[in-house]
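Heads up, one of the protein chains got dropped from this complex, but the rest are sitting where they should.
Labels for the chains are A, B and C, by order of writing; each one numbers its residues from 1.
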Amino acid sequence: MSSGVGRLRTGLDRAAAKMLDATVLERIGIAIGSTALALLIGLVIVAASGYDPIQFANQLVVGSFGSERAIARTLRYSTLFVLAGVSVAIAFRAGVFNIGVQGQFIVGGFATVVSIVSLAPYLPDGTIGGVALMVIGTIAAIVAGGLYAALPGVLKAYGGANEIITTIMLNFIAIGFVGWLVAGRFGDPEATATRTERMPDTVGFPSVVFDDPNLSIVGILVTVVVVVVVAAVMTRTSFGYDMVTSGYQESAATYSGVDAKRMIVSTMTFSGMVAGLGGAIFAIMIQGYFTDPSGIGNYGFDAIAVSLLAANNPLGVVPAGLLFGGLESSSSHIQINSDVPVQLIDGIVGLVVLFVAVPELFRMIARRTGLGGESR
Amino acid sequence: MSVADYAQRERVQLAGATVVALLIAAAVFTFVFDIALERLLTVGFLTRSLEMATPIALAAIGGLYAEKSGVFNIGLEGFMIFGAFSAAATMYLLGGTSPSQLDVWLAIAIAVLISAILTVFFAVLLIHFKADQIVAGLAVWFLGLGFAPFTAAIIWGSRSSPGLESINSLAFGQSPLVVLTVIVVLASWVFLYRTKYGYWIQAAGENPEALDTAGVDVNRVRYATVIFSGAMAGLGGAVLLAHAGNFVGTGETMVDGRGWIGIVAYLFGNYNPIGAAAAALLFGGLDMLNVQFQTVGIEVSARLVNLLPYAAVIVVLTAWGKTRMPSSVGEPYESED
Amino acid sequence: MTTSNVPPAVRLEGITKRFGDVVANDDVDFTLEKGSIHAVLGENGSGKTTLMSVLYGLYDQDEGEIVIDGEPRAVESPRDAMAAGVGMIHQHFQLVETMTVLQNIVLGHEPTENGLVDESAARDDVEEICSRYDFDVDEFLDTRVEELDLGAQQRVEIVKSLYRGAEILILDEPTAVLTPQEVESLMAVMNDLRADGRSLIFISHKLDEALGIADDITVLRDGEAIGTVRAEDTDEQELARMMVGREVLFDRLSREAEPGDPALEVEELWMSGDRGRDQVQGVDLTVREGEILGIAGVQGNGQSELVEGITGLRSVDDGSIRLGNEEITDRSRRARIESGIAYIPEDRQTEGLVQEYSLVRNALLGNQTVEPYATGGRIDWSAVKDHAEEIIEEFDVQPPTVENDAESLSGGNQQKFIVGREIGHDPDVMIAAHPTRGVDIGSIEFIHNRLIELREEGLAILVVSSKLEEIQKLSDRIAVMYEGEFVDVVDPERVTEEELGLLMTGGSLEDDVTEETETDTEAQA
């Protein structure tokens, strides 16, 4: 019985490795192909349902990159998708399947709000106090996200509990438990809706470059820094080498001196830290307080798709996150400006993900059309 | 006794211990809160637990077959959504807002058929095109969340259907679909462990080469199980709908995570159809016990009690973590010929 | 055995099989007479298994014809092969571990009644086969395959083929995983099968086995059939020449330097393994500077565990390990690498290399915390690349491109790369487990010479191998391991292969080959 988890890993590893095998160019081709094919099918459905597909396509573009507001909106979503996507990529790259990013994101964001709200009275008002609070809040999120991810890591490493299942369960638990806290102990008695107290006004990123209350260049910069740091850790440090090697071939990693169990825990922790940071950005830059987490978007789940679209490469997560951010943003636009039921966008995202999973399909298409004589 | 048998026995003991613990907890509660036990453990409680477990068990059986044969169908949730929606749409097309019982049964059958047809595409992507099973399965969920409400909006002008019809109960208030599920569970156990096709399914997941060299087409077996898994998830969704009587497509839809719990159920049940059904019943029972607590006024936060099954899964996986997963899950099989 | 008026059981004519640019079988002819055993000999990668896979329908030949019992057959799948009466016992058993022996035997050919598998009918049939050939398989029909040892699994495989009505049996390197006793009983079974009129193809790279059992021997080299000879008309030297294309000398390499101080000392080591407790039972050993200690033994007698215990991959239950004067028993694998233990692992495919990594990235494997490749956790890739290029240069790794993925290299070149990398650690102790397994002859010699050179340079080397000639050729002393213990320590100059074989299977020797005086079976090495 003992090898169950290991075997699951091997199976999934192989699937993941298959994605990694593809060359960079091929990956990009597949990503573009998947997206194009999914959009094409989406347009056919739009037409079949009696709407104007050209109009719809136009709104997709306008809604994502057509105006300053649209771009800001796209970047706002993308920031979260990229952070959550990087978090997923870290774990998947190391062969640990962290499906719990959503939960870590929530726990992180909640930790930010709680720590800031409770410490605010003890710190001076004004910018300095605000910055201090934000730093503390962000650290709290990173710690909380890391710990919440470390738990399934420990359970997997030392208890043999399949992390795919435990992290899914921990998502439910995070939503339920944080929701309980928000509705009860940490709820704002003054507020009529279910939410915590608002963080002080001094907590918030400055609005420079983008004239959007929920997007700040600071958030984008933090995201970029995270991407660069994670990419550098993966490719330029011993820890990253240990991690990625564990993902490719656990036995070789062990041979080279990696403590597999500790690696699982550190990978999960690292992944959760980034997810928690995403939660902090969400809380500080966008929300300003914390609500019932069941109403927070599925960033952690979509991030799995983002990461896989990017072949679990932290740098690739950026364009993939932009794509998802753009789709999400145009869905917002389409709501305001068209009659097409917005669920269609969710469906199209599903199609993108589906096609991303099937590189073979595109290789076949490439072969059939003679666009690239790719041999397997 | 083999390791697997031993663990199996531990699992049975564990399930027994859980039930006993729950009963003791219930007894303590009744004492502390001065509530009569018979108010808590009613026939209705049993009926509802069974009904709650039914869709989960069906999806779990489907997922279990697919995984036994080496294909991880993580898209159960999505197929359940499609199943529930197809059943509602069929019922509506057959009988408008007041379909007959025959329409209900027909709708269930057609929902299974539609889910099976959708799964054929999925199976081709997984098996022929060697799609990444995790990602493709996740995509099915997204597709279900998107296209089922979308189509509902086209048909009804709303993501939720108007009230349709739910299935009539048999004697003692039991749903015929619960009976159907019990039959499916038993039949799938017999099929898996007592027929040659069951042998092939097990071999396809454990050692596909062995099956191939025994002259059986591995991928054909896998196509069959994957399509079956979609059909069963679809049946689960249709059963859910037939119990509820209308389709709700808002939020996470009426399926609301049951497909995921289905996966957990068969892992919990260690890939044994009866074990999976028992796990589904355990989850259903826990959920309904929570409802009973609320009804009789035992003051526990519903939100927290709702988390019990999830916590239980984590504890059990950690303490008895070793689920025997078929060796070749997730690997596409390519016959050498 | 050959009868001229009966058509041969199998005739392969002009079989050619290509994989991409690689020609695995080049216009091979092969004839298996009815009621005979025909050995197919060849080095690893010579095309033996490919040829048999063509016959068994696992591969389609690109050219050529398969004639079975005088009839040309299109064998496109194992199903076709079985229909023609051909069964194959693979090197990796084709058994479903979680299913019972009986279920495995009948898989794909289950007798059914009312739609259910008729277990009792199956049982009767299988028991009948077992009694005919005196197999013990019927004693554990309801056991799960995963609980059987390899020898028993192999017998299950044979019964499975017979159950499917195979008249022609292909055994792909059947002895590789067996103990000598099991090999003996396999030979007896093969004899019985032949006597019963079945025809057998026996794939091997062991000359003595082929000579011992076969009627005819066909030698393959580089995908071509070099020739077919009658076993009674040939000898080892001729076969070896056919296999490798030149004379092979089993010469020991001379040594000059005297061993120095103890570099590695193991005392009273007790270890558990995957198969249970006490896989290593109180082993003592010492390897001195400038000395090669060989550990001989049949696979599965605790050598793997012992090596893993020393290298830090597996925890020990009791005892101590010292490197020089330092106690390292509780150190992690990484700490041991850093303190100077190099390790050529048993399985280069999964342990020694990351297949999808380029050679540059593989050059870092194990060196992640070693200067100058990594300083304070930061990797200096240019230093790593230089290192990779040095290895390639010095160890003649082909093709000499550091950007290539490890998986694109042949086994020998992979192994040379690993040896080069491990030596690059500048270690005090080198542990080499099966350093030349599955490696071509040229690379074997290269690796052997390097190990000897290192010994001359004062390195303490521990070599584990199941190849006796390798052990004899390299070692200054040979410790023989049996059932978790060192049964004896012998002088390679004074011991014969037969004597070693006897020790490895639990026998004991006259005192004259034993080095010094031993008090008991727990030899002080």
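One rule holds in what follows: a residue touches a chain if its C-beta (ideal position, glycine included) is under 8 Å from a C-beta of that chain, and two chains touch if they have at least 3 such contacts.
Everything below uses one rule, namely that contacts and distances are computed from a predicted model.
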Hidden subunit of the complex - UniProt protein name among "Fibrillarin-like rRNA/tRNA 2'-O-methyltransferase", "2-oxoacid oxidoreductase (ferredoxin)", "BMP family ABC transporter substrate-binding protein" or "Succinate dehydrogenase subunit D": "BMP family ABC transporter substrate-binding protein"
Which displayed chains the unshown chain touches: A, B
Contact with the hidden chain (one of B:S160, B:Q174 or B:T195): B:S160
Absent-chain contact - pick from B:Q101, B:Q174 or B:Q294: B:Q294
Hidden-chain contact residue, picked from the options B:I201, B:V248 or B:A276: B:V248
Of A:G29, A:G95 or A:G187, the residue in touch with the unshown chain: A:G187
Interface with the unshown chain - residue positions in chain B: 39, 42-45, 48, 51-52, 92, 96-98, 153-154, 156-160, 162-166, 169, 240, 243-246, 248-254, 256, 287-288, 291-292, 294-297, 301-303, 306
Touching residues on chain A - with respect to the absent chain: 49-52, 55, 69, 73, 76, 183, 187, 191-195, 198, 212-214, 282, 286-289, 291-292, 294-297, 332-333, 335-342
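Keep in mind that, in the parts below, only the chains that are shown with their structure count from here on.
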Comparison of A-B and A-C (more C-beta pairs in contact): A-B
Length of the line joining the C-alpha centres of chain A and chain B, rounded to whole Å: 28
Residues of chain A that touch chain C when the two form their complex: 17, 20-21, 236-239, 241-242, 245, 248-249, 251-252, 254-259
Footprint of chain A on chain B - complex, ascending: 3-4, 7, 72, 125, 129-136, 138-147, 149-150, 153-154, 159, 249, 257, 260, 263-264, 267, 301, 303-304, 306-307, 310-311, 313-314, 317-319, 321-331
Residues of chain A that touch chain B when the two form their complex: 1-2, 4-5, 7-8, 11-12, 14-16, 18-19, 45, 49, 97, 155, 159-162, 165-166, 168-170, 172-173, 176-177, 179-180, 183-184, 301, 304-305, 308, 341, 343-351, 353-354, 356-358, 360-361, 364
